[in-house]
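To start, the structure itself, in structure tokens.
After this line comes subunit A, so read on.
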Amino acid sequence: MQAKAKSRSLDIRIQPGISQSCQKCKWGIEDPTDPARGQCIGSRTKIGSIWKRMIHDYYNSTCEKFEEGEVSFRDHV
Partner candidate 1 sequence: MATRHESIQYKGKVIEFPYDNQAEELIPDEELHEHLAKPTTDRTKRLKDRCRWKHATAGEFVEESVRAGIERMRLLTEGHKNSEGKPEVLRRAMILANILNKGTVVLQEDEIIVGYHAESPNWVPLYPELSYMAVQDYIQSRYAPQPVEEAKEINEYWKKHSLQAKCETYFEPIDLLRMYQVSTMEAPPFATGYNSMIPPYETVLEDGLLKRIELAEQHIKKAKEELSAPYWNAPERLDLVPKIDNWNAMIIADKAVIAWARRHARLCKIVAENFETDPKRKEELLMLSDICQRVPAEPAVGLRDAMQSKWFTYLICHAIDRYASGYAHKADKLLWPYYQTSIIEKSFQPMTHEDAVELFECERLKISEHGAGKSRGYREIFPGSNDLFIFTLGGINRDGSDGCNDCTDAILEAARNIRTTEPSIVFRWNPKGRLKTKRLVFECIRDGLGYPSIKHDTLNTAQMLYYSQFSKNNNGATIEEARDWANVLCMSPGLVGRRKSQKTRNEGGGAIFPAKILEITLNNGFDWSYSDMQLGLETGDPRKFKTFEDLWEAFRKQYQYCMSLSIRAKDIARYWEIRTLQMPFTSSIDDGCMELGMDCMELSEQPNGWQNPITSVVAANSLVAIKKLIYDEKKYTMEQLVEALHANWEGFEQMHQDFKDAPKWGNDDEYADPIIKRFYEDILSGEMVKITNYSGGPVMPVGQAVGLYMEIGSRTGPTPDGRFGGEAADDGGISPYMGTDKKGPTAVLRSVSKVDSGTQKANLLNQRLSVPIMRSVHGFKIWLAYMNTWCDLNIDHVQFNVVSTEEMKAAQREPEKHQDLIVRVSGFSARFVDISTFGQNCIIARNEQDFGPADLEYLGVEF
Partner candidate 2 sequence: MATCAQCRSFFLIPEDADDFEQGKGDCVRQEQDEKGKYWLSKPIMSHTLTDTCPHYKGKN
């Protein structure tokens, strides 16, 4: 299906041992069930809601938008 080609997760790539991993990124948070996985909360819609993406390998993934730091709870879902 066309859907597969339009996946939103394509820009998150697995790179084993990456120092700038999603786990260290401001926009990465632990998956609430399995802490080996993560969620990216860096994508925000026009009206301010967060459109999450799942990070299958939280410690070995990264993307071009890596930023260090922490997000205040005010900016979470």
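Behind the choice of candidates: all candidates are chains of the complex that A comes from, given by their letters.
Everything that follows uses one rule, which is that contacts are C-beta pairs under 8 Å (C-beta built on N, C-alpha and C of every residue); 3 or more make two chains touch, one makes a residue touch a chain; residues count from 1.
Here the structure is a predicted model, which means the values were calculated and not measured.
Colleague: Scan 1 or 2 and return whichever one touches subunit A in the complex.
Modeller: That would be candidate 1, which touches subunit A.
Colleague: So in the complex, which bits of subunit A are touching candidate 1?
Modeller: It comes out as residues 1-4, 6-10, 29-35, 37, 41, 43-54, 56, 73-77.
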